[in-house]
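Below you'll find the structure, written out as structure tokens, and then a few comments.
One chain of protein is taken out of this complex; the other chains stay put.
Coming up: subunit A.
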């Protein structure tokens, strides 16, 4: 369908080595995203600015002009799905904050308010067998991936019915069923994990000959992680081995109190993709439709076996780094600027303006989500805490090694084990 920008442009040239003019930050048009300049304070971008489309593998996504064209980016069903997912993420996080301030939740809680477009935009295009690896700010990605809200909320309260039975907590949401590979506390830790999952996918296809295995991995991480060595190591290997992964940078400009501009010698992160031989794309992370368009291309590339993509989403977290963060260093004007670009409000406006949904439809979804979250709270409150015996469980998958044999005893205790004649 014809749209104002064509993401296929960056798919056409996977290995641009002629990046001389593109490396110079001064050649980047200053109407481009706020932080690309070399000043310390981000230049606030007005939401109607026109971003130039760049050729080659560096692409800056243009403003969505679909309002003026008859072809829309999404159908009604897709639109409502996206809306519902983002509202679920927002409502859930707000409920977490409320419970934390009521002292019902404890420890570290990192909320995703404001960044929903990134999670929804990418994860709603993934299948259940596709995997994701995130940071500690993982509640909403877990919700988008399909883990029920009640399971996550129970986990946050440390109950036995949580998705990890209360052993992981807010920062360590895992789900084998939905292929959510975590939830990691260390910055940059999820990137190699995601790269490894992509490696598995490729291995299954090529070595294990599961020809239809086209599983894609999305690794989500922040701007702070982009100064970490692991990030570059994984970019290199993913491109070298053409792994089916999408590296999604949730650039919310701040790492606790450290501005991205103060920590990075070359702030545009998407430019680091071509240095390693993969396309680098920058997209407005406050607009779920733009994110979705870019995600379609990037995930498509990975599924076709064309290799990794680095997508930088310019986004913002409305709350502090964690609920314990006083958040005094961020300029209120900056916060107000991004609050005005709330992704949920933007999508709502788009759906209504384009007659894809009515106010009533959206209100019905809001109400439904409220009920889901309330039910999750009740479920979590009523759930039992883990039993004492759970403390020592799950340290190993198989404490004695080699599991239990057909006779019901541990195989390693079989006297024939060392002779090599035991049934292993």
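The definition used in the following text is that a contact is a pair of C-beta atoms (placed from the backbone, for glycine too) under 8 Å apart; a residue touches a chain by one contact, two chains touch by 3 or more; residues count from 1.
The rule we apply is simple: contacts and distances are computed from a predicted model.
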From "Pyruvate dehydrogenase E1 component subunit beta", "Origin recognition complex subunit 3", "DNA repair protein RAD51 homolog 3" or "Sorting nexin", the hidden chain's UniProt protein name: "Pyruvate dehydrogenase E1 component subunit beta"
Which of A:124, A:172, A:242 or A:335 contacts the chain that the document leaves out: A:172
Of A:188, A:244 or A:308, the residue in touch with the unshown chain: A:188
Of A:207, A:333, A:360 or A:392, the one touching the omitted chain in the full complex: A:392
Contact partner of the left-out chain, one of A:224, A:244 or A:268: A:224
Interface residues of subunit A (partner: the chain not displayed): 106-108, 155, 158-160, 164, 166-172, 184-188, 224-225, 227-229, 255-258, 262-264, 329, 385-386, 388, 390-392, 395
